[in-house]
Every structure is written in structure tokens, then in C-alpha cells.
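Our next item is chain A:
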Amino acid sequence: MSMKPEGKKRIWAEYQKEIPDDHFFYVRSCIRQTFFAGSEQYFLKILREDLGKDVFEDPRHTTCTGIGYHGDVVPFETIQAVVARHFALATEAGYKHIAISCVTSFGIYSEILETWKHFPETLERTREDLFKATGRTFEVPETISHTSDIIYKFRDEIARKAKYNLVDIATGRPLRVVEHIGCHYSKMFPKYGVGGAEFPHVLVGMVESWGGDVIDYPERRHCCGFGFRQYLVQANRGYSLFASRKKFESMEPYRPDMIIANCPGCTMFMDRWQYTINEIDGITYGADGQGIPVLTYEEVAGLVLGYDPWEMGLQYHNVQSMPLLQKMGIRADPARRFLAKDGTRLPEPANLING
Partner candidate 1 sequence: MKGALKHVIVAGGGVAGMEAAGALAEMGYRVTLVEKGEDPGGHLLQWHALFPDRRPADEVRNYLRKRINHHNINVITRTTVDRVKHHPGGLTVNLSGGSEEKADAVIVATGFDLFDARRKEEYGYGIYDNVITSAELEGMFNRGHIARADGKVPDRIGLIHCVGSRDEKVNNNHCSKVCCVTAVKQAIEIRKMLPSCEVFCFYMDMRMYGPYYEELYRESQEVHNVNFIRGKVSEASVNINNRLVIKVEDTLAGRPLRMELDIMVLMVGMEMAAAGSKLAEASGFGRGINRFLETGDHHYGNNLSGVKGVFFAGTCTAPMNITDTVSHARAAVAETVRYLKG
Partner candidate 2 sequence: MNSELFITPFNLGLYFILIYSVVRSTVWFRNLSRPDKLRLQRGFFGRPFMDSLREIFSESLLHRKIFKKNPLLGYMHMSLAFGWFLLIVFGTFEADFFGEKHLNPPSHAIFFRWFNPDHGSEGFARIYGFWMDLLLAFILSGLLLAVIKRFIPRMMGMKKTTKHTWTDRIALTSLWLIFPSRLLAESFTCGAHGSGSFLTGNMGAALASFLPAAEIAPVFWWLYSLALGTFFLLLPVSRYFHIPVELFLIFMRNSGITTGDRHSSYTEVQTHACSSCGVCIGVCQMSYAAGIHDIQSAYFIKGLRNDRDIAAITANCLMCGRCEEVCPVGIELGPMRLIERRQGEREDHKLRLAEKYTITRRRSTLEKAPTQSYGYLEREEPEKAEVLFFAGCMTHLTPSVIVAMKKIMDSAGVKYRFMDEQGGVCCGRPLMLAGRDKEARELINHNSDIIWKSGAQILVTSCPICYKVFRESYYLEATVMHHSEFINLLIEEGSLRLGYLHRKVVYHDPCELGRGSGIYDEPRAVISYVAELQQASQERNMSLCCGGSLGNLTLSSEKRALIAADAARTLTVASPDELITACPLCKKTFAQATETKVSDIAELVAAALPKPAEIAAKRRPARAAVRTSRIG
């Protein structure tokens, strides 16, 4: 693939957002805590233990109602107030930097900040609303970062501590990695995303400093197909599957080893739809029909740092990662994937991909 990297570097240079170094106010993601609880936990673990950062989580914070907002049942005024409430909690705890686990939330936070900037009256109205409803007041935070921004910022530090690299140890070949950026990360407000909207650098940066090769394929920018109501309502799910399938077929010729995503929905759907397509059409994507494992950036970071994949929850993807782990030279006993609290083995689920 002949492409001029200097061109991309130029663009990345133009979109360098400010990512704070420490003291984050952490807000969770409804989807991630439900489906990939491990990822959120390991984000905190990596930041606190490996990087020694201060990340504060207030148990009183709630959903941002983002899925409701983009499902069109929650008005803009309402979500502004809910987000403002989180700002209030941050203010109360003395934090100025928000670390957002969810890309939908991140998009909403940026949309709200932009709206407040261009239409100050909306900020005022939100202050009133929030005060009226909860008696809380808030300061507009100095920065908002998506948690992938933060991992990106410390990617080289992680690389220095790396126990494993994104390399096929058997051949020494860098792993071919497809990066998928959640649409709401930077498509709405390019300057809020590392590297902008067209060539986001946030995941590319991680993959490259951890030894992998990034694949640029025709449908790279295409949406995974979550589409909110398009997945939430059963009758519409064809839309969602259709979009993911389009991406798989576009990346297929490059024989990718894995997909890394920074968006809750994308991580879930690109994994779930691989299973569904397999069930419907009997098609399995990826090298030698092993499917293409879809990992969160925390999971990848965790692997690089040598954490136990099963403790991070890699087994809770329909596409299992054993072949990938093997390539990276990570020893992880498949038998220990599904364990009960007391450490006893649970019955294994049937027809996982590379079960």
C-alpha cells in the first residue's frame, strides 16, 4: 500500500488538542460498564497503578442520557442539565478535567460546550435549570478528554513498560490492525479529536507505538451502524448489521489481525454482528476464518502491559482472541476463561467464534 505518511503527519500536527496530565474526573459509559466492565476497570487500574495518576469517580454520577438524546426521547435542554450536573459534581470535588469513557457522551459534552460557546444564553439557561432542579451550581470544565485521548497521551510510557508488542512473535511481522473511531469522537467537532475527523490519530498513535501496523481501507471512516434507534428497535437492526458488514467486506482483503475501537457501541456491534453474520450467512471474516477480534484500547493496552486477558474480560467478546494472543506470544489458558467467584469453572458457552 503506497501512501505518503508525511501527509498524514502534517494533518495530525494540525489537530493536537490539549490533554491534561493528571487529576481527572471520570464518568462511565452505560454500554461499556454493562458489556465491557473490564475495560473501564483496567482504564482506572492502568492510570492509577501503572501511571500513578489521580482519577476521581463520584458514585453519584449517572448516565448522560446520551442514548436517549440520540434516540430522540430526551430533549437537548434536559441533557444539557444532566451533563451540567456532572460538571457540578466535578466542581464540588475540585476537578477541572473530565475523562469520559463513552464516545457518545464525549460527543454530547463537546456539542454542549460548543453550543454554550456560540449561544451563551443556553449556558445561562442551563445554570438556571440545574439550580432550579437540584440547587447545584457548576464551573464549565477546562478540558474534556475521551479516555482514549488519555491512553493516547501516555502511549509511549505504556510502550516503555510493555511486556508484549503488537507483533507476530513467530514471524516478527507487525500485526495488521484496523482502527475504528466512534463517529461522535471527532466527526462533529474535529478539533476535539486527536488528529481531526479525516485521519484521527488517537488509536493509530497507540497501535504504532505498541508495534503494530495500521490498515487504511476504503470504509475506514464508515459508521459501525449502531445508529441508536436503528439498533434499539429490533425491526431496524438490518441497518446496523448492514453498515458493519460493509466495513468487514472492505477490510477483509487486508487480512487484519484485530480491530481496535474507542467507542462502546462500535466495539460491541463489530463483535456482535460478526457472530450474527456467521449465523445468517455462514461467513466468518478474518485470516483463516478465525473472525476478527474487536478489542477496546484499554484491553489492548492491558495486553501490552501483560495483564491477564481473562481478568480484563476478553472472553466476553463473541470473537475469541486466542489466535491473536498466540501471535503476540501471550500465554493464557482458555480453560480459565469462564470462572465463578470461587474460582470453579463455569460451563463454556457454545458457538463462540474460535471458541
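Candidate selection criterion: all candidates are chains of the complex that A comes from, given by their letters.
Convention: a contact is a pair of C-beta atoms (placed from the backbone, for glycine too) under 8 Å apart; a residue touches a chain by one contact, two chains touch by 3 or more; residues count from 1.
Nothing here was measured: the structure is a model prediction, and the numbers come from that model.
Can you tell which one of 1 or 2 makes contact with chain A in this complex?
1
Within their complex, state which residues of chain A touch candidate 1.
1-4, 6-8, 10-11, 196-199, 216-221, 250, 253-254
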